[in-house]
Structures are given as C-alpha cells and as structure tokens.
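Quick one: the structure is below, questions incoming.
Here the complex is missing a single protein chain, while all its other protein chains stay put.
Chain IDs A and B follow the sequence of writing; residue 1 opens each chain.
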Amino acid sequence: MIDRPPNPATTDGGAYPISVRDLIVAYRSTPVLWDIHLDIRPGRLTAIVGPNGAGKSTMLKAILGLVPVSSGRIEIFGGPYREMRRQVAYVPQRSSVDWDFPTTAIDVVMMGQYGQLGWFRRPGRRERENAMSCLTQVGMADLASRQISQLSGGQQQRVFLARALAQAADLYIMDEPFAGVDAVTERAIVELLQRLRADGKTVVVVHHDLQTVPDYFEDVALLNVRLIAAGPVAEVFTPDNLAATYGGRIAFIDAEAAAVASARSAR
Amino acid sequence: MTGSGLSLFMAQLSVLGVTFDYTLRNVLLGSAVLGIVGGVIGCLAVLRRQSLLSDAVSHAALPGICIAFILTGTRSLPLLLAGAAVTGLLGALLVLGITRGTRLKEDAALGIVLSTFFGFGTVLLTQISRSGDADQAGLSRFLFGQAASLVAGDVLTMSVLGAVALAIVVAAFKELKLSTFDPAFAASVGLPVTGLSVLLTVLIVAAIVIGLQSVGVILMVTVLVAPALAARQWTQRLSTMMVLAAAFGGVSGALGALLSARISGLPTGPTIVLIASSLVVLSLLFAPERGLVWNAIENRRAARTMRGTQGASATGRLGGSAGFDIPAPVRPAAPQRGGEPR
C-alpha cells in the first residue's frame, strides 16, 4: 500500500504474536491510527514509541479489542483476540484505576486469574499461592496484604506487573509501565522484561523515554498516527526516523535522545 | 443469617421492655431488609462514583408510582414498585444519554433528571389528589417514607426482591469487583463491562424500589451512600465492606423504624437518615487506620519519633501516585515499611 514501511518480520512461518494489517482506527471520523501494518516478532522485547497523541495507547486497545476499528485485521498468534485472550496479559496505565479501592496487593494480583477462572468460580488457595509467587517475582512479597493506596507509585506498578504474570500468558502488553516510577522499580521492571524474554515470552511496551529505548528493547516501532518505521533498534532507531516521528520537535525536546540514537547507530 | 441476627436484636430490645406487636415486626423487618440491600449495593455505587445517580433515580421513581396507580387504580405494592422501577431506570438511562449525547456534564444531567421527573411526579400526585381519589394519602407516603404502613405482604415483596438482588451480587461478586476497579483490564480478560454497568444500575434501582415505602424518594440516597461510606472506613476489603455496610444499613433501618414507630411525629425516612449518617461521622472520626482521630494520634506519635530519630521519614504516604489525593494513614516511622523492599 502507500509508502509501506519495511516489514520488520524476518522470521519464517509460524504465527506472529501480533500481526496488524491495514489497521485504521478513527475517533469521530478523525483518524487516530492510519494504515498500520506491523508484525511483532516472537520472543522479543518491542517498544512502541511516539509523541503524545500518536495513538500508542489506542494501538494497544485496538489489539485488545477495546476500541472499534474502522478497517483492518489484527491477529494474535494467528487468531482473533477473542479466541486467543488467554495467551495475552495486559498492564493498563497505572493512572487508569482508583487506587483507593478497598483491596489489597495480593487481591489485585489474583484478579489476573479471573479470566481463567471464568464466571462464578471463586479464586481459592491455588490462586492465592500463585499470586504470592508472582508478587515475589516483582519483589513485593512482604507487602502482599497491604492496602493498595498505601503503596508507592512504583510499588503499585509492580503489583500490576505481578497481576500480568499471574495471567500466565505468552504475550505481554504494557501501557507505559515506566511512567512515574522510582529507580528501584525501573530496575525491577527491566529485570522482569529480561526474565520474560529468557522464558521465550513476547513483550510489547508503550514507552516514552527515548533515552532508554536502546538499553531496554530489541525492537522498536515508531508511531505517529502512521507507522513511521519498525524493526530492530539498531536499524530503525535513527535520527532521521525519530525526526520523522516527532516532526521538528525532536530537535529541541529531545535533542539528547537523538544524540544518543545517532551515537548508537554510528556504532 | 440476617434473620437470626435480627431476632437476636429484637430479643435484646424486648429485654429492654420493648414489646413487639405484629405491625412493629413488619416495620422492623422491612426497614432492616432495605438497609441491608441498600448497604451492599451502595458499596458498588459509591466506589463507581455513582452516589448521586441513586439520588436522581430515586426522585425519578415518583412519576412511575403515580402512573402505575393511575393506570391500574390499585395500591398493590408490587405494581407501584414496578412503575417506580420503570421510570427510575428511564431516569438513569437519560442521565447517561444527556452526558454522552450533549455537551452537558454529568452534574447537570443528574439535576435535570432529578428535578423534572420529580416535578412531573408532583403534577401527577396533585392531579390524583384533586380528582378526589381517597387513595392519594397512600401515595404521598412515598415522599418521606412511612414504615408504619408496611404490611406483611409488602415485607415479603421487599425481601424477595432484596434476596434476588443480593444473590446476584454474591454470584457475580468477582466480576462486579473487577469491572469496578479496573474496567479496561476487565474488558481485556473478556468481561462484558458495559453489561455489568447496566446490571449494577438495575441493582441500584432495585435497592431504591425496596426502600421507597420506608424512606421515600427524597432521602433514599442516604440508604445507599451512608452505610457504604461508614463501612469503607473500617476495612480494606470489598467483601468485608459489603458485610459491614449491610450491618450498618440494617441497624439504621431497624432502629430508625423503631424510633419512628415509638415516638410520634418522627417520620421514618429522616430518622433512618440521621442514624445512618451518625454512623458515618463516627466511622470517619474513630475507625482504626483511616479514622481522623486515629490519624491525628498517629501523627503526633510519628512527630515524636521523628524528633527522636532525626532524618527518618515519617510519612506513611509512600511516594504517591498522581491524581489520587487520598492520604494514606500516617504511621509511625518504620524504616522497613518506608523503604523500597529489594
């Protein structure tokens, strides 16, 4: 189709964890995503990067079937999301929920297993033990019975990540998990991403800190309503592509990031 | 469960020399049922920030009662309540429609539905009374509530309706909880989030309909909001909150009805409102951890500790997330709590 970006997929056959074809999403007839064509490669850490209003969160929501799409096809491991739901774990933006809700950290993690439990069945001892081990993986075991409003922003984010772990999925979709977290949590998230990768899981993260993209991720998709470029960070994360993604703004907003990017691509 | 609790409560009261005749039993049971159901469902309404929706819905129930009366000419409670449920739901739907479909905001939508439905209700009510129908006196009990007018059949209707509503909450507890706390995540695991919202609105209408005869349309909002607010201060778990709210609601309802039956010129609705609201004030002040008095004491102790161990952080609000200004209870400085665990 029209100036299609290079297909990031290099691997053979098999179904991609996420395969997006000709995707158009509009809000009140204004395009939010225009003609997106993207394959997420299995077993890799992929960042979705772009300016505010670029449609990053909308992209995730379209993948999860949470917003109606105008046209196009999205497949998860070769099937529609509805059927592949159990292979997907979702971490929404932390600010999207009410943290004064009367519930504890471990209870939130157990919610990750509601999808597998199905209607009417209550979580039991097995679910609790599983949730506990997920909390342990994010270093939150000793705060399990803490009311969620008494957790720091970073701790809340780690509870959300533990909930995603409890979903025991193959594909992890995270909306800005690094937003507003402390250094300890940032490190914990990075370690978790590495561990997921080592286990052969696929992780897609909406990310807004350009500086850390090359350190944390292998693949990157640059998005600004259209998909500007997608592929391995070393090939795609170039000053030219960033300028195309962020327009002229990159020059003064994130000159440093561009410098980082160009230094990397020169290497 | 609630039945045995109630009879225990009554037994204690009869020790105090209060006798229980047939009418009083109905009044107490009916008001307790309404308090229990309102308390449980109110928890979800409050957590979804729909406290005032219940106010609008209860006002919107008035024309439904009148229309049901005009159409059928009966005073049969189930029919009147069915009418109330229809216009109540219509009101809730209109609030949603106005908020989504026009540039008006939710507060205006609530005020519009509340006042115009109620206005239309008063037109019908005065119309009924001026057409010389003696039954009109029976309808005005729905304004401020008149628990004394409850008969055994009414209590049965309310109990059945309440039991169904509670059974739905219990059965779909996990789903209602998740879709209230995190709707986007709930949708991603396949829950019908919109359907659950509709279900909750229907449950709110059911709770209101149950209380119309005891508390009346104008003050019904308290039965949903107050027990939930009081319960919220005592616990960090939704299930416990619901049980507590049921208890607070049941006690407020029964006690209010009892006082109103015993003391002349004490209308039931306002009495229940004052008792339930007193529970909220007590809870806000004295509940452990979240109570304001408790917090003040903790703060002073924390300040003392801070003076002792200089430099230690004494804030209980660990970090804090943007947009949520609800302060966590401030605890004495405890490094193992304040620090990030590794």
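The rule is simple: contacts are C-beta pairs under 8 Å (C-beta built on N, C-alpha and C of every residue); 3 or more make two chains touch, one makes a residue touch a chain.
In this section, contacts and distances are computed from a predicted model.
Participant: Assign the chain not included in the display its UniProt protein name, restricting the answer to "Protein translocase subunit SecD", "Transport permease protein", "Carbon-monoxide dehydrogenase (Acceptor)" or "Mn-Zn_transporter_SitD".
Facilitator: The record for the missing subunit names the protein "Mn-Zn_transporter_SitD".
Participant: For a quick check of understanding: of B:28, B:61, B:125 or B:210, which residue touches the chain that isn't displayed?
Facilitator: Checking the options B:28, B:61, B:125 or B:210, the one contacting the hidden chain is B:125.
Participant: For a quick check of understanding: of B:26, B:159, B:201 or B:222, which residue touches the chain that isn't displayed?
Facilitator: Of the candidates B:26, B:159, B:201 or B:222, B:222 is in touch with the missing chain.
Participant: Give me the subunit B residues in contact with the hidden chain, please.
Facilitator: With respect to the unshown chain, the touching residues of subunit B are 46, 49-52, 54-55, 59, 98, 101-105, 107-108, 110-112, 114-127, 130, 140, 143-144, 218-219, 221-222, 224-226, 228-229, 232-233, 265-267, 269-271, 273-274, 277, 280, 284, 290, 292, 325-327.
Participant: In terms of residues, what is the contact footprint of the unshown chain on subunit A?
Facilitator: Residues 1-3, 22, 24, 26, 28-31, 34-35, 53, 70-72, 225-226 of subunit A touch the chain that is not shown.
Please note the rule applied: only the chains that are shown with their structure count from here on.
Participant: Calculate how many whole Å lie between the centre of subunit A and the centre of subunit B, each centre taken as the average of the chain's C-alpha atoms.
Facilitator: Chain centroid spacing, subunit A to subunit B, equals 39 Å.
Participant: In their shared complex, at which residues does subunit A touch subunit B?
Facilitator: Answer in residue numbers: 61, 64-66, 82, 85, 88, 90, 92, 94-104, 107-108, 111, 114-115, 117, 119-120, 122-123, 139-140, 142-143, 147, 149-156, 163, 167, 180, 182, 184-185.
Participant: Using the touch rule from the top, collect the residues of subunit B that touch subunit A in their complex.
Facilitator: Within the complex, subunit B touches subunit A at residues 47, 171-172, 174-175, 177-178, 180-182, 184-185, 187-191, 232, 235-238, 240-241, 316-324, 326, 328-329, 340-342.
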